[in-house]
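A selection of the complex's chains, in situ.
Order of writing sets the chain letters: A, B and C. Residues in each chain are counted from 1.
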């Protein structure tokens, strides 16, 4: 008996619109109990006061709770829901539903999924080596769960991680502990960064000896080319979903990745497309190839140098539009140029996820018939 | 004796920074008296309260007035200065300086420039057929000035056009005249649209019979594939700069254009690159080719349908970021994907300049070898 | 047996936070079945893509459905929920819960509440006299329901009204009908304006003869000093809640109102405070008086003249911050100056609700002693 992963890309008309998913469930195309993860690209600002993420999670939880005859809390515990705000430029709001079913079909070395969790973190562990180590361990567990033994077969690792709040900081300091930062916004970056370095450690992308509390958020030469991390206030542990290829999985999906060296690295996206068996063509996927593209997932971040290939950008100096919004718009444009579609999962906040100003890009595709 | 056009691309550190141009003048690389036009991509919001445009014009006028020993008013009368606000995504603020010199070099059919002006418009003419007709006439005059006889040799027409202000509307209505709109912001779009249709008329892109006051701003199936129009409060006539190729011009610059059918039309940009003699490669210009790229000029506009190839975009519904800012970010990303640079002249407000949601793209390049 | 109205002001930590209301229900301070209306000031942008309103309604509906053992749809049908986005400046996000109970306490002429609905509107009726007339009728019905016979006893009328969508417009035009506007955003203003004029008609604030389809949205000299209207996509009828004073109501709450002539009309706010029995003092309510203030409800709108008492404001020309956001920030500051609190219901979109640039202000207070 093999396992088979499916991925459904579903448009949303607004952040609370789960009618597209409901229709899949109604039609029997998707079984609620088989859903393991939902990624969502919602149309908020992707920053501090982006409530489109929580609104979408509430709507999704309600829908699945009713379909499964359980509570919203139970749904949250069994399905990893990662909402990424921000559809700047031409990006199109949508959900990606990841499901796993047992199957009698033959194993094909197809797309494999595995999830794992760390223990709950104490506030003083967030953004520090304790989080790095525990994340690495969870990545290894998720790989085992997915049946992936070779690190080279891992192509995308989605991590959801906690952040520091004023309450959590106070609790830690009440015990005499110190925290990595008092700035709660900054703690999101440190938590994402530590999580990404945990992925990098598990996948041997950086040597253990190069890592330290001081390197987190500082030494941007250390990074994972496969991590995509997102911080949320609603959890205190890290939740890890590993995506890769494994011999024991069936179906016609596959996955590949590449690393964009900067925000306009079209050739890297094309390399990932080719890695997933798509013909990148002379620049933009032909319609026939585009039909086999299931998902493009990537990270966007303004370069700290204030430059792209020597030319000044204004992202870091714009007090009207947040820098991460500019970055998503830019990378969304470059990615849409490559694939001829705009429903792409371009996410911000890429600390230690790809090089400074760049980021990982993963492609999930259907194998040619 | 032939004429030779030169184009200098000069970065700016802020909208009032003309030190790069001053350095070219100091070095003798550029002669102040030879300058015929300056396009600028400044880092404001590109909308109503974007004062980076006027700030840049003031700084440019001062610089040139001092170098030419004349007044700022005189500079404004002899040099067309078109500032386009908005460097969203990764776009890089810069000036493009267009100059013309007589030369003993042999004519090569190189880049040709010609300028012309309409008469001053009465307020009731703006956004109406009177503006269309007068603009068409000015385009023909500018072609003649440039020595271009074949419409197919015109590849880019920059128009600067007036808008309605409350004062101008009151003056017209005091005389019993009616104006095209009472909404001064809307008058910018109508003026740009009428100007673009004037270019289309002159270049035989739309038949005269299809044009009417009612079609302006309404029938988006009518457009020019070579017009780029910009409205400003400081003038009451249209200023036209035609760029194309003409037998009598010398030098190693050339120009070509294409029409993007939507905001992610990478193939159209690649077609324009090839038209200008650059090898578009497998997606992004190789460094060797990129070195010969002198300028990319294009228009960006959100589709009124709210969709790009069927997928919803949120540009028209975003009350935090103006739709034109999203559109420039998107098209800037797509164009940067093609050329591997970010100092590109991507301008918003594309009424009748390319199809709905798309726009013209022109490439100025240095000929190989 | 008299009726008694209660009003609870409950802070929210985010738009989906209904824990404050849940606590009141748990404590028995508030009975779910007695709730007739909930107003909410949420922290979105208050414009087109403000999803904090729908998120709050989803959370409120869920809470009440569970407490009442019914469905969310049923809750929406029996409780008027009006969310107003935008807490610019220092405004504080909060809910106002309006409840009605029968009581054995003696009638005191206290705060009286009454609700009524119009029939569903055809698309072609929205923003036109049909909506005006039907709203006036609903106001009269709500007054009757509240037991208010004298128009002078009405101090605040909250109206929730529909808007035009592309689908509704198409449906109407398919039948050969014409609609007031094709611009769906503009339809919100017309619907609010027609609703406000309906209130004005019912309360004899404008003569019937002055009203016409053409006056709606145009003749800003016509207005109600007591209407507060809000347009939403989720309904096709007008929902009206009248607040005033009536002999048959018990309790210690009272209400009064005044009309701000512009955005900085502190004296008008002070007049409303005095009308509700509060001592406005030398400028700001003393703490003792502030403790008796239950709710301040007002409307904010930028003047179309671009001026406040002769000085230019920049609200209408700012392409970074929507004009209505500036207006709420300003009026919120003026109102906070008067009362020394920031949890105030300042709402935008004041077409025909108060004079151009001004708006109604209502005060609900607890009687002294």
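We adopt the following convention: contacts are C-beta pairs under 8 Å (C-beta built on N, C-alpha and C of every residue); 3 or more make two chains touch, one makes a residue touch a chain.
Everything numeric here is computed off the predicted structure, so don't read it as measured data.
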| item | value |
| --- | --- |
| Size of the entire homomeric complex in copies, 3 being in place | 4 |
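In the analysis below, only the chains that are shown with their structure count from here on.
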| item | value |
| --- | --- |
| Far-end chain from chain C, centres as C-alpha averages | B |
| Angle of rotation relating chain B to chain C [CA atoms, steps of 5 degrees] | 180 |
| Distance-to-centre winner among chains (Cα means, whole assembly as reference) | A |
| Equivalent interface positions on chain A and chain B, same or different at half | same |
| Geometric centre distance via CA averages, chain C-chain B, whole Å | 47 |
| Residues within chain C bordering two or more other chains | 49, 320 |
| Chain C contact footprint on chain B (complex, rising order) | 45, 47-50, 314, 317-320, 322 |
| In the complex with chain A, residue positions of chain C that touch it | 14-16, 43-44, 49, 51-52, 54-55, 58-59, 62, 320 |
| Residue ranges of chain B touching chain A (in the complex, touch as defined) | 11, 13, 43, 45, 87-94, 263-264, 266-267, 270, 280, 282-284, 308-309, 311-315, 318, 320-321, 325-327, 329-334, 336-338, 340-343 |
